[in-house]
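Below you will find the structure I want to go over with you.
One chain of protein is taken out of this complex; the other chains stay put.
Residue numbering begins at 1 within each chain, and the chains themselves are lettered A, B and C in the order written.
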Amino acid sequence: MSSSINDHFFSIDSILATQERLPCKVELPIFRLGYLDSATDGNDLLPGTKLEMPFWMAQSLCSRRRHIISIELPKQYRGSYREILDADANVVDLHKMGPYYYAFGTQLLRFDHADGSDIAKSLLMTFQMRFRKIMDSSRNSFNEDTCSLTNKLDETERSLFKAGQKELNDFQRWETRETEKLMTSKMVRNHRKRKRAALEEIS
Amino acid sequence: MDPAEVEFLAEKELVKIVPNFTQDKIFLIGGDIGPFSPSLPVSVPLWMAVNLKQGQKCRLVPPDWMDVEKLKDKKQEEMDSKFFTAMPSDQYMEVTQLILKSATDDIPHADEIRTLVKDIWDLRIAKLRSSIDTFVRSDATHAKLNHLTLMELNTVRPFLTQALDHMHVLRNNISGRIQSTQD
Amino acid sequence: MSELEEFGDESSEEVEVLTAAEVLSKLEQAWADEKFAPDLLEAKTDLVECMLEQINEMEENIQRAKRGDFKVSLHRMEIDRIRYLLSSYLRCRLMKIEKHTTHILEQEQMRKEEENSRLSPEEYTFAKEYQASMEGHFKNIALRHMPPNLQSLDPKQTAVRPNLDSYVFLRVAEDTQGVLVEEETVDTGEEIVDLEKGDQHIMRYRPVVPLVASGAVTLI
Partner (left out) sequence: MLAEKALELIRELQRSKDGSLPPYNEDGVRQVLEEMRALFEQNQKDVSATVEGEKGLFSGVQLRHAALERNKRCLLAYLYNRLEEIRKMRWEFGSVLPGEVKYNMCEQEVQWFGKYNKMLATYMRSIGGVGGLDLTQDMKPPKTLYIEVRCLADHGEFETQDGNIIVLKKNSQHFLLRSECEHLIRQGVLEHMVH
């Protein structure tokens, strides 16, 4: 699937990205699963019913071969939103529109929606436009408050931002010769910290 | 790679020292070193030079390029050029760092040298960043990176490669080749 | 230790004779390649064994040396460096084996006789055991309590595979013409580059997989 970073059967990010929801319309009756639609007390999901489903579910009911439901694009991928991204991708809060904006968008392309190729182009362009800002801020972030920026990044961008920060941090630790010092392993350190905190709570 | 690992690779570079002891040739696994005689310059790997210096057994001879005038010229050249210029050593940053830390007293104008090397480094990193941005915004899918050193590449590695990996997926979306490990 | 070491290279018929220093520098390259390649590279079992022997021998020599001999500390330092190199190299491989176990064992099973194995015999044993322990754990806690048609693991679905499309930095060691960097798509034509010795590139790993294996390019 989408973000090549960490994408496999057991990947937490991949599971969460396929949990994103989208609006669907029932086309063929689905018996005895009425409870999936909170708006009805009925036993069954009848044709015409509109409801939101997680991606993994929608995908099993709507494909080239199966039309048990039809899907609509989530609004953050529709034309009007794409225009906003087109105008200035840098000001958009992609986390709010995501948080797996690129990954989920990539998944949506599987539905062969008429807007598919426009969405695909918009995803790439959005990333290209936002790239410089992510790079620069991940390199100069030591004195400033970075939260206001990272809050607006989608998960893939956040992981990129973190990679940039780590590189800078590693290099600075090398320059100041901190890397020469042998350290207690991270898990041992964290374990002690938690233990101390727990002890302080008791006393 | 960790910068400490990049440094590890740089430490096998040969540098010249002037020993203050006598010792026959040493048959190391990595090659023969020596013989050592007081006042006679001899080439040894950087890791050995640093350790001998710490034990006050030698004086380090700065590499040819570690010279204020030469570095000033280099800095000017780097500023004037749109592209990356060839560095006199592929490990200039690591070598400077190690030598100036362990043997400042052996290097004339050490402070000035430190500043010049850092200036050159900063110039090149700034250049690297803007060429990365140009690369990412273009349609190119590969690039030539001549004259960049391992330490320089290393400071952008995961960031750049992750970004390009991500873009590869987004490009494939457009050409209709959805990559998938599962349905 | 300047005497020549006999060193058999399985890929060629004649026995190559390398000095210990040459083996060391090959091992350094293998370490860097392994660090940067997304998939597991061919096991350099000979290099590892040769270097381990070298440092063991050196340790023995040191035991015999006079106390306080100045040379000893230099030899020890070199041993430390080589041990680090070996250990970091094998660790890096082990991490990949643990992450891509199923994929690597599949590859090993499909390997043609004339191809060298990616796994050393010891790594192979480890991979098999690791795989069995993971599957055993899944089966015990989850799979055997699931409905009958869901109790198995389909490697097609679950195997964690290396991303060969990830980007790498490389330096060209031998001129190589006509490397297909990008295949033709609807919008763009195919892209072919000539790699000239000494050049450095950034590109996807997939097109250069055979070149890394043959040593025509090295990863940096």
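By definition in this document, contacts are C-beta pairs under 8 Å (C-beta built on N, C-alpha and C of every residue); 3 or more make two chains touch, one makes a residue touch a chain.
Just so you know, these numbers come straight off a predicted model, no measurement behind them.
Chemist: Among the chains included here, which ones are touched by the excluded chain in the whole complex?
Modeler: A, B, C
Chemist: Among C:Glu28, C:Glu42 or C:Glu123, choose the residue that contacts the chain missing from this document, as touch is defined above.
Modeler: C:Glu123
Chemist: Tell me which stretches of subunit C touch the chain missing from the display.
Modeler: Where subunit C meets the chain not shown: residues 48-49, 52-53, 56, 73, 76-77, 80-81, 83-84, 86-88, 90-91, 94, 98, 122-123, 125-126, 129-130, 133-134, 137-138, 140-142, 145-147, 150, 153, 158.
Chemist: Using the document's contact rule, name the residues of subunit B that touch the chain not shown here.
Modeler: 4-5, 7-8, 11, 51, 54
Chemist: May I ask you to list the residues on subunit A that touch the chain which is not drawn?
Modeler: That gives, for subunit A, the contact residues 9-12, 15-16, 19, 28-33, 36, 54, 56-57, 59-61, 66, 68, 177, 179-192, 194-195.
By definition in this document, only the chains that are shown with their structure count from here on.
Chemist: Can you compute the centre-to-centre distance for subunit B and subunit C, using the mean CA position of each chain? Integer Å is fine.
Modeler: One centre to the other, that is 24 Å.
Chemist: Between subunit A and subunit B, what distance separates the C-alpha centroids? Give it in angstrom.
Modeler: 37
Chemist: So, what's the distance in Å between the C-alpha centres of subunit C and subunit A?
Modeler: So the centre of subunit A lies 33 Å away from the centre of subunit C.
Chemist: Pull out every residue in subunit B that's touching 2 or more other chains.
Modeler: In subunit B, 157, 165, 168, 174, 179, 181-182 touch at least two other chains.
Chemist: Can you list every residue of subunit C that touches 2 or more other chains, as numbers and ranges?
Modeler: 157, 161, 163, 165-166
Chemist: Under the touch definition given earlier, write down the residues of subunit A that touch subunit C in their complex.
Modeler: So the residues of subunit A touching subunit C come out as 4, 8-10.
Chemist: Given the complex with subunit A, which residues does subunit B contribute to the contact?
Modeler: So the residues of subunit B in touch with subunit A come to 2-4, 7, 97, 101, 129, 132-133, 136-137, 154-159, 162-163, 165-171, 173-174, 178-183.
Chemist: Residue numbers of subunit A touching subunit B in their complex, please.
Modeler: Against subunit B, subunit A makes touches at 1-5, 7-9, 59, 102, 106, 109-110, 117, 120-121, 123-124, 127-129, 131-132, 135-136, 138-139, 156, 159-160, 163-164, 166-168, 170-171, 173-175, 177, 179-180.
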